[in-house]
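Notes to accompany the following structure.
Every protein chain but one is kept in place in this view of the complex.
Should a chain be cited, it is by its letter among A, B and C, assigned in written order, with residues numbered from 1 in that chain.
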Amino acid sequence: MATEVDPTTAPAEMSGGSRPLPDDELVRMLHVLKLCRYFDERMEALYRQGRLPGAIYSGRGQEGTHVGVTWALRADDSLFPTHRDLTAQLTKGLDLKRVMAQFWGRIDGYTRGRDGNSHIGDWQGNKTFTVMSHLPIAYPVAVGAALAYKLKGEPNVALAICGDGSTSNGRWHEAINTSAIHRLPVVWVVNNNQFAYSTPNALEFPIPTIAERSVAYGIPGVRVDGGDVLEVFEAARAAIERARAGDGPTLIESVSLRWRGHAGHDPAKYMPDELLQDYMANHDPVRNLEDFLLAEGVVTENDVDALMERVEAEFEQGYEYALASPFPEPADATKGLWVEDGYWTSEPGRAGGTEA
Amino acid sequence: MATEVDPTTAPAEMSGGSRPLPDDELVRMLHVLKLCRYFDERMEALYRQGRLPGAIYSGRGQEGTHVGVTWALRADDSLFPTHRDLTAQLTKGLDLKRVMAQFWGRIDGYTRGRDGNSHIGDWQGNKTFTVMSHLPIAYPVAVGAALAYKLKGEPNVALAICGDGSTSNGRWHEAINTSAIHRLPVVWVVNNNQFAYSTPNALEFPIPTIAERSVAYGIPGVRVDGGDVLEVFEAARAAIERARAGDGPTLIESVSLRWRGHAGHDPAKYMPDELLQDYMANHDPVRNLEDFLLAEGVVTENDVDALMERVEAEFEQGYEYALASPFPEPADATKGLWVEDGYWTSEPGRAGGTEA
Amino acid sequence: MATTVKLDAGAAGHGAEPRGKRDDDGQATYLIAIAEALWEEMERDERVYMLGEDIGAYGGAFKVTEGFLDRFGSGRVIDTPIAEETIVGMAVGSAMEGLRPVAEFQYADFMSSGFDSIATVLGRYHYRSGVPLPVVLRGPSGGYVRASSFHSVNPEPWFAYGGGIKIVAPAFPADAKGLMKSAVRDDNPVLYLEHKWIYRRIKETVPTDPDFLVPIGEAAVKREGTDVSIITSGALVHKSLEAAENLAQRGVSAEVVDLRTIVPIDEETVLNSIAKTSRALVVSESYRFVGIGAEVGATIAEKAFEHLDAPVTRLSPPNMPVPFSPTLEDAFLPQVADIERAVEELSAW
Partner (left out) sequence: MATTVKLDAGAAGHGAEPRGKRDDDGQATYLIAIAEALWEEMERDERVYMLGEDIGAYGGAFKVTEGFLDRFGSGRVIDTPIAEETIVGMAVGSAMEGLRPVAEFQYADFMSSGFDSIATVLGRYHYRSGVPLPVVLRGPSGGYVRASSFHSVNPEPWFAYGGGIKIVAPAFPADAKGLMKSAVRDDNPVLYLEHKWIYRRIKETVPTDPDFLVPIGEAAVKREGTDVSIITSGALVHKSLEAAENLAQRGVSAEVVDLRTIVPIDEETVLNSIAKTSRALVVSESYRFVGIGAEVGATIAEKAFEHLDAPVTRLSPPNMPVPFSPTLEDAFLPQVADIERAVEELSAW
């Protein structure tokens, strides 16, 4: 099987100037990108001010990967993300307000306060897996969802994301291998942001690219520039359609850089400054799409300003919603382990107050 | 890095007629092959007669892999085998008598009766890992031994074997990946006997060969005919010397067929008869070497007969030794968990009798 | 599925419906009872499917699934690679999409190879997300078969600790059938342990009603007694019953409580028994340290304190690997004579 490795990580040329989506979709895409970027920046600021509890895992600089691959999914397709992929979940449809309630440990968060930060998911609504820390533990689960589609004859596709560092874990190999044996409808995305916490690619795998590992599974491998959301989107769309057609999995490596530390507490002193400057200047997926849409005349500067105003308002609404949402009631801590206690199928108590 | 995949699995032509070892070594090699084959046949017969307790995992038909790769190791090099690789352990130097005592659960077995069958090892003496069932759990351990050689600057090499089915397990990927990152002195051997219990290659991995997976790790991959012990030996020798020289790991896939069932109880009805006949006729590593040495004039028919007599005598001695060795004393069951109780550094009690 | 290689269906006589494999008198072994339950549930509900190593053409290492491939096809009887984490992941993902997987582990020992996906994903997903995971993991556990440390494990504590997974461990064919059917119909994850020493050793009359269920979470008093309560499960139920019979001949009356379900434990039945006998012997094949015996012992000590006339006593293997040699395994695992001795000591207290 052919391995289509595109070795370029040069600045995005936005899919060669062609527009792979209708203009209104492109504008919506810009909105999501802007929203996610702004969210990421504001949450980090709140974290630094000590106003946000728990942890944050910034996805800044990698929005092109998240938005690009998720955009190509249908509503019934499922997404299996990691801690880093909140932007993908927002793209899939999660409600910013409830996401923020989750960060503040409130009952209206997607996990009803049982988990925090991007350890989030909304299977019933938007078909996203509730993130677990252990890496890349959702990969094998995605095999199962894809298996179900195949067995039931449903035209759905599962798409799983993990980081570069996660590819060195055994689960990664098992899941891809098993899906390839049975030609399951699944797309394997690696968000290669060049670091696993502080560990660089060179200490994670011994070859130049992750995409070329696809030959070990007899599936196509594609390497795309995460700074070019449309390039990512097109690669994902092809892989998803391939999967939907019954032709099995594809491995997509989307290259970007983690602009911030691993989590809020990490100043990332290990990050070479030149690399960071390069990526911020040349591979910014948000600015790249904005510039492209401006150049193409799809949006005007005024449109962009209006978009930003909308984004800021959405964030403020989310923030207010989150802080107004009550904490879970202490007595609920032991509910919802077993299906039969009914906790998850009834409304939770809302008398937990808003002060912890 | 180049991937040297040799796609032939045609009948052995015995390394093109050249003799890669001195004649006396070739004769010793034939002896080991004959001994292991005879041992395998006799043990199965005893098992069928109900005279052998526990389990047996026949390695018949795969001796070329076991003897070939192990022959290329030095005494200080270490071997990490599986349940199927008893022949490799015998090649490395384990004492047949003590091996047989192990099968009968006796105190003179290598595990002092704590484990049975090929779950054996002799680290202190012959540098072989005591086999564990979980597959391929010795692969990561071999990384550690190789790491130690590198850190200590010792010129040793670790060689690990597993089956085709074990390559689908996550540990397999982790171990090879990690060893390749650090260019550790280790050789990865896959004994592709075409089945994992009843499961054929096509349900274990989605590509034609295992050797080609080496590209995923940037290391050389070699595919050899397990029916040709000398071809296996030469590939192993090259890989081991490469590792010893500091050039990192190699993946060797040695192809044969499991002539018998997975274990003594398995009639292997799932095995296509034609395939079995082909392998028994054309890929018998024992007969192939014998024919070659006869043709080359290295041995005569009389020599071979004498060899067989010796082999039979060795087996009888082993059998007598095993049955005369006492069972462990019941009170010793709880000893030897912790180093400090001294169980393993003192002689064990021998009053357990020979009747269970 | 299209890519599944279809192999030979096996020898003559194989492949029959499990109920056809009962004895002439209609009795079923424990193994056949389990197979019947699985067969009937697969017939009843097409969302139920099976996956595992060598369960298809081969019919599973212990032949529990023999004949299933022929009846249900390779889309519902799936041979997997040796990738336990992924077997569990497949079960979880397909359960999220509405299927009801039953995953076989070739031995319960190899559940350790799928540990993270079992303990972390299967056990913790519903509490955090509200998504039900109707997954059954099953496999042969336990010792007494001269199979040494890697084929004799009782893994309950690994998966009981941390919660979210029900655990059943039947001792009798009828219980095995009824509990398997309950497990398959449960909307929570269930770990179903089959004791390999019992498989072909114990048989009895087993109900044929397709809706015969034994509820998860209920222990059963398998023998009434007045002097000492033996709380146990699995193979040790049979050894305890044998001990109780011997003890009766010596005038000691032991009650035998078969836990049947390990998570959640039926505290009521256990405590009722202690209230009656005032003496508790906890006999468990799981290793002593933080084993099931520790949990049962601590619970009795805490909740039946006022009833106890003697210390709650544990009889369990030592906390180390199960050895191979017959002399060692016999010394290592609790035997009938050990149970008798412990009961006598307790009743003499």
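Criterion: contacts are C-beta pairs under 8 Å (C-beta built on N, C-alpha and C of every residue); 3 or more make two chains touch, one makes a residue touch a chain.
Computed from a prediction, not measured in an experiment: that's the story for all the values here.
Contact with the omitted chain, checked across B:Gly221, B:Gly336 or B:Gly352, is made by B:Gly336.
Touch with the chain that is not drawn comes from one residue among C:Arg47, C:Arg128 or C:Arg185, which is C:Arg128. The chain that is not drawn here is touched, among residues C:Gly20, C:Gly98, C:Pro215 or C:Pro311, by C:Pro311. Interface note for the absent chain: among B:Thr111, B:Ser214 or B:Ser325, the touching residue is B:Thr111.
Of A:Arg84, A:Lys97 or A:His119, it is A:His119 that touches the chain left out of the display.
On the side of subunit B, the interface with the absent chain consists of residues 78, 110-112, 114-115, 119, 121, 123-124, 129-130, 132, 134, 137, 139-152, 158, 170-171, 174-175, 177-178, 181-183, 336-340, 343-345, using the contact rule stated above. By the touch criterion stated above, the residues of subunit C touching the omitted chain are 112-113, 115-116, 119-120, 123-124, 127-128, 149-150, 153, 156-158, 160-164, 263, 286-287, 289-295, 297-303, 305, 308, 310-314, 318-321. Where subunit A meets the omitted chain, the residues involved are 53-55, 105-106, 111, 113-116, 119, 132-135, 165-166, 168-170, 196-200, 202-205, 267, 269-270, 327-334, 337, 352-353, 356.
Here is the rule we go by: only the chains that are shown with their structure count from here on.
Relative to the C-alpha centre of subunit C, the farthest chain centre belongs to A. Annotation: 46 Å between the Cα-based centres of subunit A and subunit B.
Shared interface positions of subunit B, defined as residues touching 2 or more other chains, are 168-170, 202-205. Counting partner chains per residue, subunit C has residues 4, 80-81, 83, 85-86 touching two or more of them.
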